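One structure is given below, represented as structure tokens, and several questions about it will come after.
A single protein chain has been omitted; all remaining protein chains appear in their positions.
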Amino acid sequence: MTNTALVVSAHSADFVWRAGGAIALHAAKGWQVTVVCLSYGERGESAKLWRLPGMTLDRVKAEREKEARAAAEVLGVHDIQFWDLGDYPITLTNDSLFRLVDVYRNIHPGFVLTHSKEDPYNRDHPAVCEFAQHARITAQAHGHNPHQKVLGAPPVFLFEPHQPEQCGWKPDVLLGIDGVWEKKRAAIECMAGQEHLWEYYTRVAQQRGAQAARNSDRAIKYGEGYQSVFPHVVETLG
Amino acid sequence: MTNTALVVSAHSADFVWRAGGAIALHAAKGWQVTVVCLSYGERGESAKLWRLPGMTLDRVKAEREKEARAAAEVLGVHDIQFWDLGDYPITLTNDSLFRLVDVYRNIHPGFVLTHSKEDPYNRDHPAVCEFAQHARITAQAHGHNPHQKVLGAPPVFLFEPHQPEQCGWKPDVLLGIDGVWEKKRAAIECMAGQEHLWEYYTRVAQQRGAQAARNSDRAIKYGEGYQSVFPHVVETLG
Amino acid sequence: MTNTALVVSAHSADFVWRAGGAIALHAAKGWQVTVVCLSYGERGESAKLWRLPGMTLDRVKAEREKEARAAAEVLGVHDIQFWDLGDYPITLTNDSLFRLVDVYRNIHPGFVLTHSKEDPYNRDHPAVCEFAQHARITAQAHGHNPHQKVLGAPPVFLFEPHQPEQCGWKPDVLLGIDGVWEKKRAAIECMAGQEHLWEYYTRVAQQRGAQAARNSDRAIKYGEGYQSVFPHVVETLG
Amino acid sequence: MTNTALVVSAHSADFVWRAGGAIALHAAKGWQVTVVCLSYGERGESAKLWRLPGMTLDRVKAEREKEARAAAEVLGVHDIQFWDLGDYPITLTNDSLFRLVDVYRNIHPGFVLTHSKEDPYNRDHPAVCEFAQHARITAQAHGHNPHQKVLGAPPVFLFEPHQPEQCGWKPDVLLGIDGVWEKKRAAIECMAGQEHLWEYYTRVAQQRGAQAARNSDRAIKYGEGYQSVFPHVVETLG
Amino acid sequence: MTNTALVVSAHSADFVWRAGGAIALHAAKGWQVTVVCLSYGERGESAKLWRLPGMTLDRVKAEREKEARAAAEVLGVHDIQFWDLGDYPITLTNDSLFRLVDVYRNIHPGFVLTHSKEDPYNRDHPAVCEFAQHARITAQAHGHNPHQKVLGAPPVFLFEPHQPEQCGWKPDVLLGIDGVWEKKRAAIECMAGQEHLWEYYTRVAQQRGAQAARNSDRAIKYGEGYQSVFPHVVETLG
Partner (left out) sequence: MTNTALVVSAHSADFVWRAGGAIALHAAKGWQVTVVCLSYGERGESAKLWRLPGMTLDRVKAEREKEARAAAEVLGVHDIQFWDLGDYPITLTNDSLFRLVDVYRNIHPGFVLTHSKEDPYNRDHPAVCEFAQHARITAQAHGHNPHQKVLGAPPVFLFEPHQPEQCGWKPDVLLGIDGVWEKKRAAIECMAGQEHLWEYYTRVAQQRGAQAARNSDRAIKYGEGYQSVFPHVVETLG
């Protein structure tokens, strides 16, 4: 059976900066990764596009989707979905919740990636964190669409916010991504509208790589940090 | 090369209640587990023995050592050491620190188990937690006994204190121990002086087992909880 | 004047596992305890029922109500109400809020029991915690139904979630329930649909009992833990 | 260019007790301070008025507005607005959000004052804290009313709640207000409906003043405490 | 049998500002309260005395003892002891530890009062907090002076530090002290060397009183706040 993973991204670029390495790494191992972009980030994360003359909301969205699709292609994403729920603020209804429950039940992901619990700079991110977990819990309920196979207990990892300490985010998992770094960098460069972040997130990868090396005594140059929501159930500590 | 692990136990019974499952599990897989009992717990954790007529400190210690050796035998401990450093309060000098550094460098453990950071009911436990980590850091220093191979970065897991919530202890690792539960129970029953704790820690194992099952969607009946000190460096999230 | 207490339970079995001892204890002392079950837990906490052939939502609800009524009877509950607000997710409107305000003002409870503030495994529980407190605050407002006697300042205690450490829940009150344990166990056994939890919550009671004994130097075998929301106002520390 | 500041107050008296000193101090330096009173606090914070015979909601609101306008006058408030959004609970819609975004963009405040993140005694306060920050973030979004100048990054300070420790509020900024204390006291005395709080908040000012003196080795008698939301960007540490 | 209580005070005035109400209240009810002043606070808390011409360490100590004895007399302290262990920094040896263990075992206190766990302004206070609890734990050990009756499990309450929020101190117990306020104020006035604190701590009592009133819906004017170390074991929640 094919392994699957689910990434719930508030805005259409978040999955690249924050989880591009994990996506490429698992895709390369044959995992089918589904990315749900709940909004395009068209209002709050598209400053450069809005500075162009004659820009409209629809053109911003179209541009953002094009960039995200290109990045997804580079990373080996299996399925990328754009739900266009708006941003700043994002609108998260029960209808969207049940739609996400359907995604969970369709793919039965082996793990889930989403945003941090807090972010004083960004209200959509914590809202999506809560939403993604809410859908996961609902997908576990036997009484929701009783004829379906309920979701098990996939681990949830929260990816790195822009200013980690200000968000109370503490990485307890460090993923080495050396083997796919070139892909992540290429995906980052698809984000033409946010070029000011390319080097910032490259440095993030280098710092997390150096920390992964230090915490494992192994040679690692690029990394991604994650914060677990649930305890790890293991069969050995070594 | 043989895998090794190190357990740093404040009193001579702690390794049984708190880490007996992990010890037996890894021993069964061929790991060589070293247990350092820094004290016998002769003053603070031997109430039942002290109620016997004519009891002396030496007799308590002898009895405690006998019990711990029997438990270690059952669990498959490779090497158990009794350092007799006193308890309530334990005395942790630099000499003992460097002795523990030597242990780290002799066995190069794949992981380390020790006490929680806080415990308002027990001052020796947090002191030993700090001591075990201090020795680990010193063992990593190139300038300490410069001719030796320095320690890498073994993960440290803090085992469960008696009243977990009061100690600010939160398990982020749950270890299934069904396969060795009978051994852990047998080791527990070696602790004749603390019979009042047998059922208590059996229930702890059952609760952690039920939680491990719930967090993994797998059938697990007995478990042990651990709190990680350092981030996990991983090669996959699945 | 009769003493009264209020238990706000998200799903129809929560009051049994989490507060059955407190309910029976105070009922036995003549308190009138009102239990509000906001939902039946028909979707998210009725797995066993859903596995029966031909099960429908209405039958699940009916079964859950029957079980809860039986348990309430055993515990000596004065008034149990089923508001049928749905679950996974529960729907908490302003209408329900004002209805709960009315309950507060009708009974003027001496204390209030409800869920923990956080629970990554269950979104309804923290939502109900917030809701129960919101209603309490509104019941204190002089401008809400100005002709009524406003609520005083009853203490609020949060009962134990399923995996306490994962919910950031720390008990600061331990209630000995030896005298009513048989009743609590009998009430637990009314929950035929969740038989897998009977032993789990029996062990919870035993662990809290052992801890109550240790923190008081008294003989206590069964207990319940609670986390206070507000400071205790006392007339003596002894 | 004139300096401006924005105070977002849940109920019409909050800005007086909690930020009256900061308002008067900056007004005296030529700052234009805008105060938005989202509600009158007519239901939850007007107990004394409701005890008067024949009182109605409209009369309470009128009285509250009169008091607040008088206080604002004393403090030198540039613009005070009453949005009448209700209280206990306050109703915060997207329409109100965008209206507050407009205020941000109209005045481009140099700093923002609002409520604490938590308050177990008052649900409106944390809701307004979140609301004020949400509006600030939205005002920074280039895609919101794209033709307007977006908001920069004004610091946000959370003023003191009624029972600071119970609200997890920790002051990291202490403002000396000796020069305007008389004005703050005069504004406090405009709040005829809450006379029981006059001395309480005078003592708060004295305690914060004594603490400001102790933390600076300067002579300060009256103070206000604030908790920063964002890091301070500085050009010198001295 | 007479009820007893133990107050462990770092410097000779701490028991007055921080616990004078509790002492007087329990003394008035017939409790025998023992106060151990570990140091005189002669170096760090006697600024006014040091400004007098020709002052010496011995004269400061003598003056501090005189003041403390007078205050103890007013409060009805049963036994006040001055251990003269130095201050800034205080010196806490194992000898002093065992001496304090003896006090615990001699009086078997019904409760214990001491300092907060943290205080960035005062290093002696947290050191004494740890010391007082360490002695309590040692007094519980059956192997310490095996012929003696071991200590039970008296609750420990941490009294209020000078700047509570900066010390991470949160009161979860509020004690009404109206009946003995005059005594506490009189004891405060015995502290001639720290006159600048008289009004400060009077205001502290008024604020805690107002908060006690608000949390209980009872008329209370003066109070003291305490933070519990251990869970309360209770027989009723009402």
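Chains here go by letter, A, B, C, D and E, matching the order in which they are written, and residues are numbered from 1 within each.
Here is the rule we go by: a residue touches a chain if its C-beta (ideal position, glycine included) is under 8 Å from a C-beta of that chain, and two chains touch if they have at least 3 such contacts.
Remember, predicted model here, so these are calculated numbers, not experimental data.
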Among the chains presented, those that the missing one touches: A, B, D, E
Touch with the omitted chain, as defined above, among E:D14, E:E42, E:E67 or E:E224: E:E42
Of D:Y104, D:F157, D:Y201 or D:Y222, the one touching the omitted chain in the full complex: D:F157
For subunit D, the residues touching the chain missing from this view: 3, 5, 22, 25-26, 29, 31, 110-111, 113, 152-153, 155, 157, 171-176, 211-212, 214-218, 220, 225-226, 228, 230-238
Hidden partner chain, residues of subunit A it touches: 121, 162-166, 169-171, 199-200, 203-204, 206-207, 210-211, 214
For subunit E, residues in touch with the removed chain: 42-44, 46-47, 50-51, 55, 57, 60, 87-89, 120-123, 166
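The definition used in the following text is that only the chains that are shown with their structure count from here on.
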Subunit E and subunit C - chains in contact with each: B, D
Inter-chain centre distance, subunit A versus subunit E - centres from mean C-alpha coordinates, in Å: 53
Subunit B and subunit E, separation of their C-alpha mean positions in angstrom: 37
Junction residues of subunit A, two or more chains touched: 230-231
Arrangement of touching chains [line / ring / star / complete / other]: other
